[in-house]
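Of the protein chains in this complex, one is absent; all others appear in place.
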Amino acid sequence: MTRIEFWQGNTACAEGALAAGCNFFGGYPITPSTEVAEIMAAKMPKKGGVFIQMEDEIAGIASIIGASWTGARSMTATSGPGFSLMMENIGYAAMTETPCMIVNVQRGGPSTGQPTMGAQGDMMQVRFGSQGDYAIIALCPANVQEMYELTARAFNLADQYRVPVFLMADEIVGHMREKIIIPDSMPQIPRRPLVKGTLPFKAGADLVPGFPQFGKGYGVHVTGLTHDERGYPAATNPQLHEALVRRLVDKIENARHAIADFDIINPDAEQVFIAYGAPVRTVQQVMHDHPDKNIGFLRLRTVWPFPEFALREFKNVKRFLMPELNLGQMAREVERHVRVPVVSIQKLGGELTTPTELVAALEAPL
Amino acid sequence: MKLAIDETRCKGCNLCTKVCPYKIFKEGKKPNRRGIVVPELDRPERCTNCRLQHLYGRTLCGVCQLTCPDQAIDWIEEKPYELKKVAIEY
Partner (left out) sequence: MSFDDWYRQDRLPHIYCAGCGNGTIINCTLAAVDQMGWKKDDTVFVSGIGCSSRAPGYIVTDSLHTTHGRAIAFATGVKLANPDLHVIVFTGDGDLAAIGGNHFIHGCRRNIDLTVVCMNNQIYGMTGGQGSPTTPKGCLSSTTPAGCAEMPFDLCELAIAAGANYVSRWTSYHVKELEKAVKVGLETPGFSFIEALVQCPTAFGRRNKFRQVADHVEYLRAHSLLKAKSDRLLAEGKPIPEDMFVVGELARRNRPALGVKP
(Lines give C-alpha, C1' and ligand atoms only; values in the text may rest on other atoms or scores of the structure.)
Protein backbone atom coordinates (compact mmCIF):
# COMPACT_ATOMS: atom_id res chain seq x y z
CA MET A 1 0.00 0.00 0.00
CA THR A 2 1.24 3.44 -0.82
CA ARG A 3 1.92 5.64 2.14
CA ILE A 4 2.60 9.30 2.62
CA GLU A 5 5.56 10.64 4.54
CA PHE A 6 7.12 13.98 5.30
CA TRP A 7 10.75 13.39 4.56
CA GLN A 8 14.03 15.11 3.97
CA GLY A 9 15.59 14.62 0.53
CA ASN A 10 18.48 12.59 1.91
CA THR A 11 16.08 10.32 3.80
CA ALA A 12 14.15 9.75 0.59
CA CYS A 13 17.40 8.91 -1.18
CA ALA A 14 18.37 6.28 1.39
CA GLU A 15 14.86 4.82 1.51
CA GLY A 16 14.67 4.78 -2.27
CA ALA A 17 17.94 2.87 -2.40
CA LEU A 18 16.68 0.31 0.10
CA ALA A 19 13.45 -0.06 -1.86
CA ALA A 20 15.53 -0.67 -4.98
CA GLY A 21 17.32 -3.56 -3.31
CA CYS A 22 20.55 -1.79 -2.44
CA ASN A 23 22.48 -4.18 -0.19
CA PHE A 24 25.90 -2.58 0.15
CA PHE A 25 26.76 0.91 1.30
CA GLY A 26 30.35 2.02 1.71
CA GLY A 27 30.96 5.65 2.46
CA TYR A 28 32.54 8.38 4.45
CA PRO A 29 30.65 11.14 6.27
CA ILE A 30 30.57 14.48 4.54
CA THR A 31 28.16 17.38 4.87
CA PRO A 32 25.55 17.63 3.35
CA SER A 33 25.17 13.94 2.44
CA THR A 34 25.69 12.46 5.91
CA GLU A 35 22.03 11.61 6.52
CA VAL A 36 22.13 9.06 3.71
CA ALA A 37 24.92 7.18 5.47
CA GLU A 38 23.22 7.50 8.86
CA ILE A 39 19.98 5.98 7.63
CA MET A 40 21.86 3.26 5.80
CA ALA A 41 23.82 2.45 8.96
CA ALA A 42 20.57 2.06 10.88
CA LYS A 43 18.49 0.21 8.33
CA MET A 44 20.85 -1.73 6.08
CA PRO A 45 21.86 -4.45 8.58
CA LYS A 46 18.19 -5.13 9.34
CA LYS A 47 17.63 -5.83 5.65
CA GLY A 48 20.58 -8.21 5.49
CA GLY A 49 22.82 -5.77 3.68
CA VAL A 50 26.20 -4.39 4.59
CA PHE A 51 26.99 -0.90 5.79
CA ILE A 52 30.60 0.04 6.23
CA GLN A 53 32.11 3.38 7.02
CA MET A 54 35.40 3.44 5.18
CA GLU A 55 38.51 5.45 5.99
CA ASP A 56 37.98 7.94 3.17
CA GLU A 57 35.92 8.50 0.04
CA ILE A 58 38.51 6.75 -2.11
CA ALA A 59 38.05 3.62 -0.05
CA GLY A 60 34.30 4.21 -0.04
CA ILE A 61 33.96 3.96 -3.79
CA ALA A 62 36.60 1.23 -3.96
CA SER A 63 34.56 -0.90 -1.57
CA ILE A 64 31.33 -0.46 -3.53
CA ILE A 65 33.08 -1.41 -6.79
CA GLY A 66 34.47 -4.52 -5.09
CA ALA A 67 31.04 -5.34 -3.68
CA SER A 68 29.41 -4.81 -7.05
CA TRP A 69 31.57 -7.54 -8.59
CA THR A 70 30.10 -10.00 -6.12
CA GLY A 71 26.65 -9.10 -7.42
CA ALA A 72 25.65 -6.56 -4.78
CA ARG A 73 23.65 -3.45 -5.58
CA SER A 74 26.09 -1.02 -4.07
CA MET A 75 26.11 2.69 -3.46
CA THR A 76 27.96 5.51 -1.77
CA ALA A 77 26.99 9.07 -0.95
CA THR A 78 29.26 12.08 -0.87
CA SER A 79 29.66 15.74 -1.64
CA GLY A 80 32.15 17.94 -3.54
CA PRO A 81 35.50 17.27 -1.82
CA GLY A 82 34.76 13.58 -1.46
CA PHE A 83 33.57 13.48 -5.04
CA SER A 84 36.91 14.87 -6.18
CA LEU A 85 38.70 12.13 -4.24
CA MET A 86 36.57 9.49 -5.91
CA MET A 87 37.46 10.53 -9.44
CA GLU A 88 40.18 7.96 -10.13
CA ASN A 89 38.00 5.07 -9.10
CA ILE A 90 35.03 6.44 -11.04
CA GLY A 91 37.22 6.13 -14.12
CA TYR A 92 38.08 2.60 -13.00
CA ALA A 93 34.40 1.74 -12.68
CA ALA A 94 33.74 3.13 -16.16
CA MET A 95 36.68 1.23 -17.66
CA THR A 96 35.81 -2.06 -15.99
CA GLU A 97 32.08 -1.53 -16.59
CA THR A 98 31.15 -1.93 -12.96
CA PRO A 99 27.57 -1.06 -12.06
CA CYS A 100 27.50 1.24 -9.06
CA MET A 101 25.53 4.17 -7.73
CA ILE A 102 27.06 7.37 -6.41
CA VAL A 103 25.04 10.11 -4.74
CA ASN A 104 26.58 13.57 -4.84
CA VAL A 105 24.72 16.06 -2.70
CA GLN A 106 26.41 19.10 -4.19
CA ARG A 107 27.68 21.95 -2.07
CA GLY A 108 29.44 25.21 -2.84
CA GLY A 109 32.96 24.81 -4.16
CA PRO A 110 35.79 24.90 -5.08
CA SER A 111 37.63 23.13 -2.27
CA THR A 112 35.90 23.00 1.11
CA GLY A 113 33.79 25.97 0.00
CA GLN A 114 30.32 26.08 1.52
CA PRO A 115 29.59 22.78 3.28
CA THR A 116 26.05 23.69 4.26
CA MET A 117 24.97 25.56 1.14
CA GLY A 118 23.63 24.22 -2.12
CA ALA A 119 25.24 24.43 -5.53
CA GLN A 120 25.38 22.66 -8.87
CA GLY A 121 29.06 23.10 -9.48
CA ASP A 122 29.91 19.44 -10.14
CA MET A 123 27.89 18.99 -13.32
CA MET A 124 30.93 19.02 -15.60
CA GLN A 125 33.09 17.14 -13.12
CA VAL A 126 30.66 14.26 -13.04
CA ARG A 127 30.90 13.91 -16.81
CA PHE A 128 34.56 14.65 -17.40
CA GLY A 129 36.19 14.42 -13.97
CA SER A 130 38.24 11.28 -14.42
CA GLN A 131 41.00 11.05 -16.99
CA GLY A 132 40.36 9.82 -20.50
CA ASP A 133 37.17 9.50 -22.49
CA TYR A 134 34.25 7.69 -20.96
CA ALA A 135 30.54 8.16 -20.46
CA ILE A 136 28.33 7.98 -17.40
CA ILE A 137 24.70 8.55 -16.51
CA ALA A 138 23.75 11.44 -14.22
CA LEU A 139 20.29 12.09 -12.82
CA CYS A 140 19.13 15.32 -11.17
CA PRO A 141 16.25 15.33 -8.68
CA ALA A 142 14.33 18.54 -8.04
CA ASN A 143 12.17 17.42 -5.15
CA VAL A 144 11.98 14.81 -2.43
CA GLN A 145 9.75 12.53 -4.47
CA GLU A 146 12.34 12.46 -7.23
CA MET A 147 15.10 11.84 -4.72
CA TYR A 148 13.29 8.58 -3.96
CA GLU A 149 12.33 7.59 -7.48
CA LEU A 150 15.52 8.58 -9.29
CA THR A 151 17.64 6.81 -6.69
CA ALA A 152 15.71 3.62 -7.34
CA ARG A 153 15.97 4.11 -11.11
CA ALA A 154 19.71 4.78 -10.87
CA PHE A 155 20.31 1.21 -9.68
CA ASN A 156 18.39 -0.17 -12.63
CA LEU A 157 20.31 2.00 -15.08
CA ALA A 158 23.62 0.99 -13.50
CA ASP A 159 22.82 -2.70 -13.80
CA GLN A 160 21.35 -2.36 -17.26
CA TYR A 161 24.23 -0.44 -18.82
CA ARG A 162 27.05 -1.57 -16.50
CA VAL A 163 28.14 1.94 -15.74
CA PRO A 164 28.51 4.17 -12.68
CA VAL A 165 25.30 6.16 -12.28
CA PHE A 166 25.23 9.44 -10.38
CA LEU A 167 22.44 11.07 -8.48
CA MET A 168 23.46 14.72 -8.70
CA ALA A 169 21.36 16.19 -5.94
CA ASP A 170 22.17 19.45 -4.23
CA GLU A 171 22.09 20.58 -0.64
CA ILE A 172 18.77 22.37 -1.19
CA VAL A 173 16.95 19.22 -2.30
CA GLY A 174 18.93 17.02 0.08
CA HIS A 175 18.00 18.92 3.21
CA MET A 176 14.50 20.01 2.20
CA ARG A 177 11.52 18.40 3.89
CA GLU A 178 8.52 17.71 1.71
CA LYS A 179 5.57 15.43 1.26
CA ILE A 180 6.42 12.21 -0.45
CA ILE A 181 4.16 9.42 -1.69
CA ILE A 182 5.89 6.11 -1.34
CA PRO A 183 4.86 3.50 -3.87
CA ASP A 184 4.33 -0.16 -2.93
CA SER A 185 7.45 -1.30 -4.63
CA MET A 186 10.03 -0.04 -7.07
CA PRO A 187 10.67 -1.98 -10.28
CA GLN A 188 13.98 -3.82 -10.22
CA ILE A 189 15.73 -4.71 -13.45
CA PRO A 190 18.41 -7.28 -12.62
CA ARG A 191 21.83 -7.45 -14.20
CA ARG A 192 22.08 -9.65 -17.26
CA PRO A 193 24.55 -12.41 -16.40
CA LEU A 194 27.29 -13.40 -18.80
CA VAL A 195 26.49 -16.47 -20.87
CA LYS A 196 28.93 -19.17 -19.76
CA GLY A 197 31.53 -19.92 -22.37
CA THR A 198 31.47 -16.47 -23.98
CA LEU A 199 34.19 -13.87 -23.60
CA PRO A 200 33.61 -11.64 -20.55
CA PHE A 201 34.10 -8.30 -22.31
CA LYS A 202 32.59 -9.14 -25.68
CA ALA A 203 29.46 -7.08 -26.19
CA GLY A 204 26.50 -7.68 -28.46
CA ALA A 205 24.45 -5.13 -30.39
CA ASP A 206 23.64 -3.08 -27.28
CA LEU A 207 27.39 -2.80 -26.57
CA VAL A 208 26.85 -3.96 -22.97
CA PRO A 209 28.49 -7.30 -22.14
CA GLY A 210 26.87 -9.73 -19.71
CA PHE A 211 28.02 -9.52 -16.12
CA PRO A 212 30.49 -12.18 -14.95
CA GLN A 213 29.78 -12.17 -11.22
CA PHE A 214 32.59 -13.20 -8.87
CA GLY A 215 32.16 -16.57 -7.23
CA LYS A 216 30.11 -18.03 -10.08
CA GLY A 217 32.94 -19.79 -11.85
CA TYR A 218 33.61 -17.32 -14.62
CA GLY A 219 37.26 -16.87 -13.68
CA VAL A 220 37.23 -13.34 -15.03
CA HIS A 221 40.18 -10.98 -14.78
CA VAL A 222 39.03 -7.41 -14.21
CA THR A 223 41.58 -4.71 -14.89
CA GLY A 224 41.59 -0.96 -15.35
CA LEU A 225 44.24 -1.40 -18.03
CA THR A 226 43.09 -1.42 -21.63
CA HIS A 227 41.87 -4.98 -21.99
CA ASP A 228 40.77 -7.24 -24.78
CA GLU A 229 37.51 -9.16 -24.89
CA ARG A 230 38.97 -11.83 -22.63
CA GLY A 231 39.70 -9.18 -20.01
CA TYR A 232 43.46 -9.58 -20.42
CA PRO A 233 45.59 -6.42 -20.41
CA ALA A 234 46.55 -5.24 -23.88
CA ALA A 235 47.62 -1.71 -23.13
CA THR A 236 49.88 -1.24 -26.15
CA ASN A 237 47.36 -2.16 -28.84
CA PRO A 238 46.11 1.11 -30.40
CA GLN A 239 43.17 -0.36 -32.34
CA LEU A 240 41.96 -2.29 -29.32
CA HIS A 241 42.13 0.75 -27.08
CA GLU A 242 40.17 2.87 -29.51
CA ALA A 243 37.53 0.21 -29.98
CA LEU A 244 37.17 -0.25 -26.22
CA VAL A 245 36.89 3.44 -25.38
CA ARG A 246 34.48 4.07 -28.25
CA ARG A 247 32.32 1.20 -27.05
CA LEU A 248 32.32 2.54 -23.46
CA VAL A 249 31.11 5.92 -24.72
CA ASP A 250 28.75 4.61 -27.41
CA LYS A 251 26.94 2.19 -25.13
CA ILE A 252 25.66 5.18 -23.17
CA GLU A 253 25.38 7.77 -25.94
CA ASN A 254 23.51 5.41 -28.27
CA ALA A 255 21.06 4.61 -25.50
CA ARG A 256 20.35 8.23 -24.58
CA HIS A 257 16.78 8.10 -25.93
CA ALA A 258 16.01 5.18 -23.62
CA ILE A 259 17.81 6.74 -20.67
CA ALA A 260 16.43 10.29 -21.09
CA ASP A 261 13.79 11.46 -18.65
CA PHE A 262 12.45 14.98 -19.11
CA ASP A 263 9.23 16.99 -19.23
CA ILE A 264 8.35 19.39 -22.04
CA ILE A 265 5.85 22.12 -21.19
CA ASN A 266 4.52 24.56 -23.80
CA PRO A 267 6.60 23.40 -26.79
CA ASP A 268 5.28 26.30 -28.88
CA ALA A 269 6.67 29.00 -26.60
CA GLU A 270 9.22 31.54 -27.78
CA GLN A 271 11.09 31.73 -24.51
CA VAL A 272 12.05 28.42 -22.96
CA PHE A 273 13.53 27.70 -19.56
CA ILE A 274 15.80 24.71 -19.18
CA ALA A 275 16.41 23.59 -15.61
CA TYR A 276 17.46 20.59 -13.55
CA GLY A 277 17.74 20.12 -9.81
CA ALA A 278 16.70 22.82 -7.38
CA PRO A 279 16.25 25.70 -9.92
CA VAL A 280 13.36 23.68 -11.41
CA ARG A 281 11.38 24.84 -8.39
CA THR A 282 11.97 28.50 -9.18
CA VAL A 283 10.87 28.02 -12.78
CA GLN A 284 7.73 26.25 -11.61
CA GLN A 285 6.99 29.20 -9.35
CA VAL A 286 7.43 31.67 -12.21
CA MET A 287 5.13 29.63 -14.47
CA HIS A 288 2.58 29.45 -11.69
CA ASP A 289 2.74 33.19 -11.04
CA HIS A 290 2.59 34.20 -14.71
CA PRO A 291 0.08 31.98 -16.53
CA ASP A 292 -0.41 34.83 -19.03
CA LYS A 293 3.17 34.63 -20.28
CA ASN A 294 3.70 31.80 -22.75
CA ILE A 295 6.73 30.23 -21.13
CA GLY A 296 8.20 26.99 -22.36
CA PHE A 297 9.98 24.66 -20.00
CA LEU A 298 12.34 21.76 -20.50
CA ARG A 299 12.70 20.05 -17.17
CA LEU A 300 15.61 17.62 -17.16
CA ARG A 301 15.90 14.65 -14.86
CA THR A 302 18.71 13.02 -16.81
CA VAL A 303 21.48 15.45 -17.49
CA TRP A 304 24.11 13.03 -18.79
CA PRO A 305 23.91 11.68 -21.44
CA PHE A 306 22.50 15.07 -22.47
CA PRO A 307 19.16 14.62 -24.27
CA GLU A 308 19.92 17.11 -27.05
CA PHE A 309 16.98 15.83 -29.10
CA ALA A 310 14.62 17.31 -26.52
CA LEU A 311 15.79 20.80 -27.50
CA ARG A 312 14.45 20.30 -31.02
CA GLU A 313 10.91 19.89 -29.70
CA PHE A 314 10.72 23.66 -29.20
CA LYS A 315 9.98 24.72 -32.79
CA ASN A 316 9.32 28.43 -32.22
CA VAL A 317 11.96 29.09 -29.65
CA LYS A 318 13.76 32.45 -29.85
CA ARG A 319 15.81 32.08 -26.70
CA PHE A 320 16.66 29.48 -24.06
CA LEU A 321 17.03 30.65 -20.47
CA MET A 322 18.98 28.43 -18.18
CA PRO A 323 19.03 29.07 -14.43
CA GLU A 324 21.83 27.14 -12.72
CA LEU A 325 23.63 27.28 -9.39
CA ASN A 326 26.98 27.50 -11.15
CA LEU A 327 28.65 29.65 -13.78
CA GLY A 328 26.75 28.17 -16.68
CA GLN A 329 28.15 24.66 -16.88
CA MET A 330 25.20 23.02 -18.60
CA ALA A 331 24.32 26.18 -20.54
CA ARG A 332 27.55 25.56 -22.42
CA GLU A 333 26.35 22.09 -23.31
CA VAL A 334 23.03 23.50 -24.55
CA GLU A 335 24.86 26.09 -26.66
CA ARG A 336 26.60 23.26 -28.47
CA HIS A 337 23.30 21.99 -29.78
CA VAL A 338 21.20 25.06 -30.62
CA ARG A 339 21.47 28.06 -32.96
CA VAL A 340 19.36 30.46 -30.86
CA PRO A 341 20.84 32.41 -27.95
CA VAL A 342 21.20 30.65 -24.62
CA VAL A 343 20.97 32.98 -21.62
CA SER A 344 22.74 31.54 -18.62
CA ILE A 345 21.20 32.75 -15.37
CA GLN A 346 23.94 32.09 -12.89
CA LYS A 347 23.79 32.08 -9.14
CA LEU A 348 26.53 31.29 -6.69
CA GLY A 349 26.62 31.56 -2.93
CA GLY A 350 24.27 28.81 -1.88
CA GLU A 351 20.89 30.44 -2.29
CA LEU A 352 18.33 29.41 -4.85
CA THR A 353 17.59 31.59 -7.88
CA THR A 354 14.58 33.78 -7.07
CA PRO A 355 11.46 34.09 -9.25
CA THR A 356 12.16 37.83 -9.55
CA GLU A 357 15.51 37.12 -11.16
CA LEU A 358 13.93 34.75 -13.65
CA VAL A 359 11.16 37.20 -14.52
CA ALA A 360 13.76 39.91 -15.08
CA ALA A 361 15.63 37.62 -17.45
CA LEU A 362 12.37 36.78 -19.21
CA GLU A 363 11.52 40.42 -19.71
CA ALA A 364 14.94 41.42 -20.96
CA PRO A 365 14.80 42.37 -24.66
CA LEU A 366 15.49 39.58 -27.10
CA MET B 1 58.79 -38.67 -13.41
CA LYS B 2 61.30 -36.57 -15.19
CA LEU B 3 62.57 -33.13 -14.30
CA ALA B 4 62.22 -30.67 -17.17
CA ILE B 5 62.77 -26.99 -17.86
CA ASP B 6 60.20 -25.32 -20.10
CA GLU B 7 62.39 -23.34 -22.49
CA THR B 8 59.47 -21.16 -23.58
CA ARG B 9 59.14 -19.79 -20.03
CA CYS B 10 62.69 -19.81 -18.62
CA LYS B 11 64.31 -16.38 -18.54
CA GLY B 12 67.73 -17.65 -17.53
CA CYS B 13 68.04 -16.17 -14.04
CA ASN B 14 69.90 -19.27 -12.80
CA LEU B 15 68.20 -19.20 -9.38
CA CYS B 16 67.56 -22.93 -9.71
CA THR B 17 71.31 -23.55 -9.83
CA LYS B 18 71.58 -22.14 -6.31
CA VAL B 19 68.76 -23.97 -4.59
CA CYS B 20 68.96 -27.60 -5.68
CA PRO B 21 70.55 -29.67 -2.91
CA TYR B 22 71.88 -32.10 -5.54
CA LYS B 23 73.19 -29.35 -7.83
CA ILE B 24 71.26 -30.87 -10.70
CA PHE B 25 70.89 -27.50 -12.41
CA LYS B 26 74.04 -26.19 -14.05
CA GLU B 27 74.46 -22.86 -15.73
CA GLY B 28 73.87 -23.23 -19.44
CA LYS B 29 76.46 -22.43 -22.06
CA LYS B 30 74.60 -21.69 -25.26
CA PRO B 31 71.78 -19.19 -25.78
CA ASN B 32 68.63 -20.72 -27.19
CA ARG B 33 66.51 -19.38 -30.05
CA ARG B 34 65.14 -16.57 -27.79
CA GLY B 35 68.65 -15.58 -26.74
CA ILE B 36 68.24 -16.99 -23.24
CA VAL B 37 70.83 -19.22 -21.64
CA VAL B 38 68.68 -21.93 -20.14
CA PRO B 39 70.32 -24.00 -17.37
CA GLU B 40 71.33 -27.53 -18.18
CA LEU B 41 70.38 -30.60 -16.18
CA ASP B 42 73.16 -32.69 -14.75
CA ARG B 43 71.96 -36.27 -14.27
CA PRO B 44 68.37 -35.27 -13.36
CA GLU B 45 67.55 -38.84 -12.36
CA ARG B 46 69.15 -38.00 -9.00
CA CYS B 47 66.21 -35.73 -8.13
CA THR B 48 64.38 -37.10 -5.07
CA ASN B 49 61.04 -35.98 -6.32
CA CYS B 50 61.52 -37.70 -9.67
CA ARG B 51 62.04 -41.00 -7.95
CA LEU B 52 59.71 -40.82 -4.98
CA GLN B 53 56.78 -38.57 -5.87
CA HIS B 54 54.62 -41.48 -6.97
CA LEU B 55 55.60 -43.54 -3.95
CA TYR B 56 54.70 -40.85 -1.43
CA GLY B 57 51.85 -39.31 -3.37
CA ARG B 58 53.06 -35.77 -2.82
CA THR B 59 55.76 -33.40 -3.98
CA LEU B 60 58.98 -33.97 -2.11
CA CYS B 61 61.51 -31.14 -1.87
CA GLY B 62 60.20 -29.20 -4.88
CA VAL B 63 62.21 -26.15 -3.91
CA CYS B 64 63.39 -25.57 -7.46
CA GLN B 65 59.80 -25.47 -8.70
CA LEU B 66 58.70 -23.10 -5.93
CA THR B 67 61.71 -20.88 -6.41
CA CYS B 68 61.59 -20.67 -10.20
CA PRO B 69 60.07 -17.22 -10.71
CA ASP B 70 59.02 -18.10 -14.23
CA GLN B 71 57.13 -21.33 -13.55
CA ALA B 72 59.46 -23.11 -15.94
CA ILE B 73 60.35 -26.16 -13.84
CA ASP B 74 58.05 -29.13 -13.71
CA TRP B 75 58.06 -32.89 -13.54
CA ILE B 76 56.68 -34.63 -16.53
CA GLU B 77 55.38 -38.15 -16.66
CA GLU B 78 57.56 -40.61 -18.45
CA LYS B 79 56.30 -43.45 -20.51
CA PRO B 80 56.57 -46.70 -18.62
CA TYR B 81 59.58 -48.75 -19.48
CA GLU B 82 59.01 -50.83 -22.57
CA LEU B 83 60.96 -53.81 -23.69
CA LYS B 84 62.46 -53.29 -27.07
CA LYS B 85 63.72 -55.86 -29.42
CA VAL B 86 67.26 -55.19 -30.33
CA ALA B 87 68.70 -56.75 -33.34
CA ILE B 88 72.23 -57.71 -32.56
CA GLU B 89 74.44 -58.02 -35.53
CA TYR B 90 77.26 -60.39 -35.28
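Here are some notes:
Going by the order they are written in, the chains are A and B; count residues from 1 in each one.
Note that contacts are C-beta pairs under 8 Å (C-beta built on N, C-alpha and C of every residue); 3 or more make two chains touch, one makes a residue touch a chain.
Note that the structure is predicted; figures quoted are calculated from it, not measured.
Here the missing chain is touched by one residue of A:Tyr134, A:Phe201 or A:Tyr218, and it is A:Tyr218. Note that of A:Gln8, A:Asn89 or A:Asn143, the residue touching the chain absent from this view is A:Asn89.
Those residues of chain B that touch the chain absent from the view are 8-9, 11-15, 17-19, 36, 59, 63, 65-72, 74. Listed here are the chain A residues that touch the chain not shown: 23-24, 26, 50, 52, 54-56, 58-59, 62-72, 74, 88-89, 92, 212, 214-225, 232-233.
In this section, only the chains that are shown with their structure count from here on.
Remark: chain A and chain B have CA centroids separated by 59 Å (rounded to whole angstrom).
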